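Every protein chain but one is kept in place in this view of the complex.
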Amino acid sequence: MPGSVYGNIFKIVTWGESHGAGIGVVVDGCPAGLFLDESMIQPYLDRRKPGQTPYTTPRKEEDKVILQSGIFEGRTTGSPISMAIYNENQHSKDYSRIANYYRPGHADYTFDQKYGFRDYRGGGRSSGRETIGRVAAGAIACSILSELGIQVHAYTRSIGPISVPEENLSLEQAKLSPLYMPDRDASKKAEAYLLDRKKEKNSAGGIVECIVQGMPAGIGEPVFDKLDAVLAKAVMSIGAVKGVEIGDGFLAATKTGIENNDDFYYDSKGNIKKSSNHAGGITGGISDGSTILLRAAIKPTPSISSTQHTVNKNKENIEIEIGGRHDPVIVPRAVVVVESMVAITLVDYLFMGMTSRMDRIKDFYHKKDK
Amino acid sequence: MPGSVYGNIFKIVTWGESHGAGIGVVVDGCPAGLFLDESMIQPYLDRRKPGQTPYTTPRKEEDKVILQSGIFEGRTTGSPISMAIYNENQHSKDYSRIANYYRPGHADYTFDQKYGFRDYRGGGRSSGRETIGRVAAGAIACSILSELGIQVHAYTRSIGPISVPEENLSLEQAKLSPLYMPDRDASKKAEAYLLDRKKEKNSAGGIVECIVQGMPAGIGEPVFDKLDAVLAKAVMSIGAVKGVEIGDGFLAATKTGIENNDDFYYDSKGNIKKSSNHAGGITGGISDGSTILLRAAIKPTPSISSTQHTVNKNKENIEIEIGGRHDPVIVPRAVVVVESMVAITLVDYLFMGMTSRMDRIKDFYHKKDK
Amino acid sequence: MPGSVYGNIFKIVTWGESHGAGIGVVVDGCPAGLFLDESMIQPYLDRRKPGQTPYTTPRKEEDKVILQSGIFEGRTTGSPISMAIYNENQHSKDYSRIANYYRPGHADYTFDQKYGFRDYRGGGRSSGRETIGRVAAGAIACSILSELGIQVHAYTRSIGPISVPEENLSLEQAKLSPLYMPDRDASKKAEAYLLDRKKEKNSAGGIVECIVQGMPAGIGEPVFDKLDAVLAKAVMSIGAVKGVEIGDGFLAATKTGIENNDDFYYDSKGNIKKSSNHAGGITGGISDGSTILLRAAIKPTPSISSTQHTVNKNKENIEIEIGGRHDPVIVPRAVVVVESMVAITLVDYLFMGMTSRMDRIKDFYHKKDK
Partner (left out) sequence: MPGSVYGNIFKIVTWGESHGAGIGVVVDGCPAGLFLDESMIQPYLDRRKPGQTPYTTPRKEEDKVILQSGIFEGRTTGSPISMAIYNENQHSKDYSRIANYYRPGHADYTFDQKYGFRDYRGGGRSSGRETIGRVAAGAIACSILSELGIQVHAYTRSIGPISVPEENLSLEQAKLSPLYMPDRDASKKAEAYLLDRKKEKNSAGGIVECIVQGMPAGIGEPVFDKLDAVLAKAVMSIGAVKGVEIGDGFLAATKTGIENNDDFYYDSKGNIKKSSNHAGGITGGISDGSTILLRAAIKPTPSISSTQHTVNKNKENIEIEIGGRHDPVIVPRAVVVVESMVAITLVDYLFMGMTSRMDRIKDFYHKKDK
């Protein structure tokens, strides 16, 4: 409840600050018997690593994960899995100037209001580096989902005003784009747009879209823990996210019932299917077996080097220019964070979904006895 | 975790189905000493009651709340507050036909997938009547907030394509509109739009907006329990909500950092203020002392009397026309539900916010001793 | 967390006071498909009902349970099950005198310290009547356990100084004893002992013992949620319980390792067995497949009609004699409460135990698909 613990059965706890000793995460509730080593986690961290393109901060951070517990002979034991990513480069010189003022769009002011003082070095706990722990845990969640035949894919749906049209969307292209944009043309335009923003000492936002394939029907807990509600929380808890929608989302608010309802039909194999998926794979808070689709609106990076107005602790109105090496857009680096939060949440609710029916529980415990 | 329990310190549990004995809620964690009786709760329930305008279902339901525990001599005792609203009219005839098929846009199919069978009468647990318990608890939460100088106001921002322009928005007008729309002109247009949809056996969606005034800075728990994240979950857990945004929300994704950052300044009294509120009152997941603003996208009512295609349990593709008395739009009735979920969540996090600083904890316990 | 919510996946919430409208419980997380009606719950409530022997209070309370939700066509639906037991007899005259003073051994003083005032009628929320909700939920838990081949039996192991010798213990006799004592001779002695205490306006305590048969090995979560730890909490949360022990309990503290270790061996069928059960069926916080055994120490009823010294709110030291109809011992009525709390806890941890191994999770979801 104090904020850094997440999940019910599959639980994660993150720790660490931008300029402290490092960042870490403990995963409690990972089932025993999953094959796991650092080589399965590192690629996820590499996807959020900075310094790889002109569109992210040129800071170099290796972000090497170290597995510290919960693994024996290459498999998870069911005990907590502790992972640490130590900070290599803790020089805090660049940040000493910001100790005394509040950066617009950042959490400096609200942290001071809540805690009375703050670790001002690089944003401290409110830094984007906090998401490293989520991604390391997300890699484990994705591995569990994969065992169950479920795939989570996130990508950049738009950057500023440039959006990928539905018909162009290609998951293959997303892997080739430096912005994880699933459309070559849109990506090129967005790259140009970002270089322009960079030149004017400005920044951009965008939309991350995430789809989940292979999800069984019947997952999600009605009323308060609806699957869409817990996914909304999961994604909105990522620093810069300002909106979340499922399926048609805000567009649904402008449509009529005739347009928005997804009809059911039996396919040739006698399986129930839907003729459309405006609902985004979730009805009544429970997965319906079709593709889950959600979107997260990400605000423009608040760190910009243009002149801004703000206040300092000496009761003065001042002008600032934030120096340092910042991301002109964080959307591409947020892609794997969205994917991670979705995967962690799905694992938790898949586990919870095992106790909804008495016949299946009986079957589970009888089977086990044999 | 099985879904009908909500909150951490201020906790609510709802029960009941559309056509069962009734609907109820237990509130655990309400502080002692709050003046409370049924007359403070009933007006909230009356706001979501059907049958009051041509724009909601003509079903008559009195929805009278009965307080069953946790009150002594007119004040809360700190013990759980149980409230029940008994169903007057449990005739299930209208619903027997739907036992065998799945209504598009409803949770019939997903409940069957999860639980193996379902209470098909009026949607059972997935009926909108489930929100009665939320609203009864929300009335208590609003009363607590009011003691702390905090006001929550929700209203209809749009119906289908008709939206209230920022400049026309008047909380006074919202109270006069049968659609809780804060603009007389927009309300009239929306009323006409809804009558048209009704005539074509169709339905409409819309957007509920909610503002919170008087909220102190420093509330919300960083990382996973950010105030915007928990509000997103709270609101997305309401049946028909498909999207949630805070402040500028999805619009922020299209803007630049220069446009989106809220500058700070000292006002003439030496208080820190922001020159704009694109953030919607929350930065880094913590309230900043300005107005909190959120928006919920509500899908069109799935119950429509036009012909629809679906499946039955006899493995047949069929056509249906859903009879009965349905809401052509649920947005106006959802307004008080959004308000309730926001209020319940704020109380929970205000309570949690009391332990963030050692000096205040010491002060609390020293004071108490005297 | 505010105290009246219990459990993780199988969750219960109780409400109600001794002299309010009634007592109730909501069970959230009961799997769908369990056959359930009031006739399965009432016998449990009847076991804790007062007025049945000279050894319990002569107050007459019918304590009829009403099922209000979560059941459809005779089976649980997976939705919350609300049960209410309305108080028939709310005349508060007998209690008006105690409004102004603190009864020794009762929670009057501590409730006032915590909440600032209290519902003083019959102990309000701290009354033993609060356990009615636990027993109603316990009946459901026992029904689930029974489906899984698990039986929970509690009985009175001792009353005051009179204890049942190990060699005499008979579950059949417990059913015949008005004190639920599993030994005819001990029961007779204890009955005489209690009549003597009653005559001297005094009261007695005792020990409830509980055994669980048929429990599968492997249940319980290591470290903080060890099965013995959560059972200890479950049982210690019952009003008058002052101590809990598992297996040999406090006796183990006086023994040596050679005496206390339970050796393993293969029985003739090749199953692993233990040659003794000093551990009480739990090692390392996880069930080992043998009988679980725990004991709860119950203090003497604090309500006695002898003269006692205490204080009133007028800053006076006073003498009181508590009138009214009290239990000379609550042990026999606590038996079914212990059984209920153990059953509720076991169901919760059996459900949790379904996610400890990846192979079983895969098997569960693959099976389900077919």
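Which chain is which? They are A, B and C, in the order written, and residues in each are numbered from 1.
What we mean here is this: a residue touches a chain if its C-beta (ideal position, glycine included) is under 8 Å from a C-beta of that chain, and two chains touch if they have at least 3 such contacts.
The structure displayed is predicted, hence computed values, not measured ones.
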item: Neighbouring displayed chains - absent chain, whole complex; value: A, B, C
item: Touching the absent chain when the full complex is considered, from C:97, C:175 or C:242; value: C:242
item: Omitted-chain contact residue, chosen from A:50, A:80, A:220 or A:353; value: A:80
item: Candidate in contact with the missing chain, chosen from A:47, A:103 or A:118; value: A:118
item: Option touching the unshown chain, where C:170, C:260 or C:291 are the choices; value: C:260
item: In chain C, positions touching the absent partner; value: 1-6, 8-9, 14, 102, 104-107, 109-111, 113-116, 125-126, 130, 158, 160-161, 197, 202-207, 217-226, 228-230, 232-234, 236-237, 239, 241-250, 252-266, 270, 272, 275, 279-280, 282-289, 297-304, 306, 308-311, 315-317, 352-353, 355-357, 359
item: Hidden partner interface residues of chain B, rising order; value: 8-10, 29, 31-34, 76, 78-79, 144, 147-148, 216, 222, 350-352, 354-365, 367-369
item: Residue numbers in chain A that touch the chain omitted from display; value: 1-5, 8-11, 13-17, 20-22, 24, 26, 28-29, 32-33, 66, 68-70, 72-73, 75, 77-82, 84, 114-119, 121, 124-125
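Methods note: only the chains that are shown with their structure count from here on.
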item: Separation of chain A from chain B, taking each centre as the mean of its C-alpha atoms, in whole Å; value: 26
item: Touching two or more other chains - residue numbers and ranges from chain B; value: 1-5, 8-9, 14, 114-116, 125
